[in-house]
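Here it is: the structure, laid out below.
Of the protein chains in this complex, all but one are displayed in their positions.
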Amino acid sequence: MTENLQGYAGSLLDTLRDRGPMVHHLTNMVVMNFTANVTLALGAQPVMAPCIDEVKEMVAMAGALLLNIGTLDPPLVEAMVEAGKEAKRLGIPVVLDPVGAGATKLRTEAALTILEEVRPAVIRGNAGEILTLAGEGGLVRGVDSMEELGEREEALRAFAEKSHTVLAVTGKVDFLTDGTVDIRVRNGHPVMARVTGTGCASTTAVACFLAASPDMPLEGAASALAAFGLAGEKAAASSRGPGTFVPALLDALASLDGMTLKREARIEVSR
Amino acid sequence: MTENLQGYAGSLLDTLRDRGPMVHHLTNMVVMNFTANVTLALGAQPVMAPCIDEVKEMVAMAGALLLNIGTLDPPLVEAMVEAGKEAKRLGIPVVLDPVGAGATKLRTEAALTILEEVRPAVIRGNAGEILTLAGEGGLVRGVDSMEELGEREEALRAFAEKSHTVLAVTGKVDFLTDGTVDIRVRNGHPVMARVTGTGCASTTAVACFLAASPDMPLEGAASALAAFGLAGEKAAASSRGPGTFVPALLDALASLDGMTLKREARIEVSR
Partner (left out) sequence: MTENLQGYAGSLLDTLRDRGPMVHHLTNMVVMNFTANVTLALGAQPVMAPCIDEVKEMVAMAGALLLNIGTLDPPLVEAMVEAGKEAKRLGIPVVLDPVGAGATKLRTEAALTILEEVRPAVIRGNAGEILTLAGEGGLVRGVDSMEELGEREEALRAFAEKSHTVLAVTGKVDFLTDGTVDIRVRNGHPVMARVTGTGCASTTAVACFLAASPDMPLEGAASALAAFGLAGEKAAASSRGPGTFVPALLDALASLDGMTLKREARIEVSR
């Protein structure tokens, strides 16, 4: 199945580029420009429209909806819930990035509210953030913390199953689970941790791929993380530091094709 | 007159750099950084000050005012109207970028309100957005849609004349009209459609040029689009994809001089 998954990833990227779906973002102010460019580089069309007065209309045109709480306030969370419910009603996949869950009460509660009210197809975060949502605490320092999952994997599986959500925990190795099947993705490069918004941008990649594969969120999310990580590897090789890495990453994403992704993705179904 | 216009564009760029006017932006969160850098690269000074409590004071120091509804909400639209009215009272040219008009009721109404209350000197948008304002519908998908104008040019001329506004419709070929004279600008490069905010940044170029040429908005807007498109051509030649295109575009804008613009601008007065 691993080989199949890499082939699936490659085909999915081609499908994504063919269809060019619109991906509606309600996201944080730090990464709006960067993630809009990631969306375009992957062949999709970004829309960033956070006002509650228009989110329902806008999401109806989207292939996927991304909710990211990085610079949240209560009106934005309200707009996210409204957009998310409408997306679910229309069968449009929703991806949640619970930035900083565990760091403050506001963030933890916002993420749990969205989880409860919207039931996203995929949650993409780091270990601390997702373990917080799973009720496993987990210290969150800054918003980029990582930790070895180890025995906590079982807690994640249980949480994924109970909440009917695919979890995509990124780190040195990305760990994805829907409660039944686990996938590990080994693409990526350490410099990505030294650039702001690479986590958020990987969530954008997940949303783009889900727009092309709404019925297979686990496989779609794994494909997205492999593509994003692989572009990171290529960008690291052609840049001189975290500054030149960013434009190189967008170039690498834009020039990635399905054949290369099939060949160089490192996706393992581990259970 | 075409040759004259290219000469005019070149002189205007030199004037702009000499004077270094301040250009006040009320714009969207996605492009604030990029368009501030475009403003500086063109030799003007960007200010991004959206709070209604200060817009009147700030606009009084500006050479031009740009209003962009890309991430609007009602308080921002209110601030835009206040800033716009003050600019008009002071004889400062106003440029409107109706991002996403036609996509949602909120956007269409905000753009029409600004049009009605402020009467901008120039509206810069894509075909769908501007035809929406002209009452010609026009499907807007995402915010980057383009379409062949064809017979709709007549509707645009009528709308420009009725609203006493220069329309600058960007696309493969840019089409500008004040209702009496049409101008086409053929500078630009396809990669620009794969970078977020290039449309918004072309509006910034228009505002900068208008600050140096407040009494000739049609010629000023055409000059700006030629300069922006020409810098795009040069940047495409010296970059490897949409990521490295962005810094290359800013470099190309910063190094563009009046002589080069005069020689390489492709501006045609077509009627």
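In order of appearance the chains are A and B, and numbering begins at 1 in each one.
Heads up, the rule we're going with is that a residue touches a chain if its C-beta (ideal position, glycine included) is under 8 Å from a C-beta of that chain, and two chains touch if they have at least 3 such contacts.
Here the structure is a predicted model, which is why all the values come from computation and not from measurement.
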{"item": "Of A:L65, A:A79, A:I92 or A:V246, the residue in touch with the unshown chain", "value": "A:V246"}
{"item": "Residue, one of A:A49, A:A111, A:L131 or A:V195, that touches the chain absent here", "value": "A:V195"}
{"item": "Touch with the omitted chain, as defined above, among B:T15, B:Q45 or B:T260", "value": "B:Q45"}
{"item": "For chain A, residues in touch with the removed chain", "value": "28-31, 33-34, 70-74, 100, 103-107, 141-144, 194-197, 240-247"}
{"item": "Chain B residues that touch the omitted chain in the full complex", "value": "22, 29, 32-33, 36-37, 39-41, 45-51, 53-54, 57-58, 61, 246-255"}
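Keep this in mind: only the chains that are shown with their structure count from here on.
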{"item": "Centre-of-Cα separation between chain B and chain A, whole angstrom", "value": "34"}
